[in-house]
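Please read the structure below before turning to the comments.
Only one protein chain is missing; all other protein chains are in place.
== chain A ==
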Amino acid sequence: MEILLYALDSAGLLLSRTLEHIALVGVAVGIATLTGVPIGIAITKNERLAQGVLYLASIIVTIPSIALFGIMIPVLSLIGHGIGYVPAVIAVLLYSQLPIIRNTYTAINNVNPALREAARGIGMSPNQRLRLVEIPLAIPVIMAGVRTAVVLNIGVMAIAAYIGAGGLGTFISRGISQSDPRQLIVGAIAVSVLAIIVDYSLLYVQKRLTPKGMSRQAAAT
């Protein structure tokens, strides 16, 4: 009850923190998609490069977020952004690479060889094959990767409050430092609810982006 009252009292703050949180994750995963998808497509051309890139991306994900923030403070201090927005976005950008690159790579590689051969056989150039056939067919799996990245990093971004990036993590960090369970719980619940809502919204976007003729197969992914 106490918690509910607190949440209602600070509704305005909760909303602005939520928007802040969404903006942080959105910008980071947005940039990650713009880099990850082309990387994922590029490495389908070279098996060894693909293994190397995926290995590197996996290693990055194993670095605990708090450690990653710590590592970035001295480095980014050189350009005056040791804490705050920039390191938070960079961390999320890095964590997002693995699911996005891996899903793109897998999706493009798994395009039915018969379709690939048909596309070659009727005279499509490599770019046309990518644009007209491979990418449209890969979209459901690529989008699934983006969704994973978003959900994963809504959690990571909560920790970024410790380096002053703002977002819903602020409630949690204050709750801990002020021994105030109300703030702690409101922050934690808000992060979870946000993750669930965003995941479902993106699932809707994924279905909209999936080419019509494939909607049956898309249901499986």
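We adopt the following convention: contacts are C-beta pairs under 8 Å (C-beta built on N, C-alpha and C of every residue); 3 or more make two chains touch, one makes a residue touch a chain; residues count from 1.
As a working rule, contacts and distances are computed from a predicted model.
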Per UniProt record, missing subunit out of "Quaternary amine transport ATP-binding protein", "Spore maturation protein", "ABC transporter" or "Acyl-CoA synthetase (AMP-forming)/AMP-acid ligase II" is "Quaternary amine transport ATP-binding protein"
Contact with the hidden chain, among A:Leu56, A:Leu115 or A:Val205, goes to A:Leu115
For chain A, residues touching the missing partner are 112, 114-115, 117-125, 128, 132-133, 136-137, 211-214, 216-217
